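A single protein chain has been removed from this complex, and every other one stays in its place.
And now, subunit A:
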Amino acid sequence: MSMQKMRKPLGAAGVHAILGAYTVLALWPIFLVIANSFKERKAIFRDPLALPTIDSFSLIGFEKVLGKSSFGLYLFNSLSVTLITLAIVLLIGAMAAWALSEYKFKGNTLLSIYMAIGIMVPIRLGSVSILQLIVDLDLTNTRTALVLVYVAQSLPLAIFILSEFMRQIPGDLKEAARCDGISEYGIFFHIILPLVRPAIATVGVFTMVPIWNDLWFPLILAPSPETATITLGVQQFIGQYVTDWNSVLASLTMAILPVLIIYLIFSRQLIRGITSGAVK
């Protein structure tokens, strides 16, 4: 079947026109902000649609943002919270997924359903009690608080994806290991865990993106300047310097670019991860 055959509703050119137009619509707001962040104030207003030229080029916004805010610290906070959460979710999520998908025991189905509740019910609805709990544990304004809540938030979907994945691991491997007298722990850590590696991309996307972008929990659990994540940091910074267009555009660009670069590098695995496993 070729593109020519679909002439009836719209031809190949029509398909490309629609997809191309939508791509432009999806990209130009981001592009516009990035382009203007490299211009001096006058040029931002005089000719917002132009690219920065030698005359209009300026890094004043970036200098101001780096001078007035702890941008590096926000970035570090976001990175550490996200990566530590991901590591914990992968390890204990894989352990639980393994137990639920491999062993027959009383209450297995019930426990699987229990662990899946969090896929449908947003954790935010428990915020009042989460804050109380964090206060009781003396963890307010710590990254530990964020990690604990994010681990709980990410586990249900991670366990769901990882169990689906583990069910596809051929039984021979496990049986052979058991015949050799390897313990259940040895099987999990030496045979299963390395085999799960391909699922990490999928779990990674579903775990990291919501955490990196979250405003809610940093805002209520860890709003101090020392623990602010990049999303919260940018939100507060822009609230303060709302009229300083250079700073606003530069801080947005600095929040966008790292994600964009990582996304473009990993987009292939990432989208394959979404389309192949999890949700059918």
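What we mean here is this: a residue touches a chain if its C-beta (ideal position, glycine included) is under 8 Å from a C-beta of that chain, and two chains touch if they have at least 3 such contacts; residues count from 1.
As a convention for this text, contacts and distances are computed from a predicted model.
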Match the chain absent from this complex view to the correct UniProt protein name in "Ring-1,2-phenylacetyl-CoA epoxidase subunit PaaC", "Molybdopterin synthase catalytic subunit", "Carbohydrate ABC transporter membrane protein 1 (CUT1 family)" or "Cytochrome c oxidase accessory protein FixG".
"Carbohydrate ABC transporter membrane protein 1 (CUT1 family)"
Contact with the hidden chain (one of A:L86, A:I161, A:A222 or A:L249)
A:L249
Logged for subunit A, residues touching the omitted partner chain are 1-3, 5-9, 15-16, 18-20, 22-23, 25-27, 29-30, 32-33, 44-45, 48-49, 92-93, 95-96, 98-100, 103-105, 111, 114-115, 117-118, 120-133, 148-149, 151-153, 155-156, 159, 174-175, 178, 183-185, 188, 209, 212-216, 219-220, 231, 234-235, 238, 245, 248-249, 252, 255-256, 259-260, 263-264, 267-268, 271, 274-276, 279-280
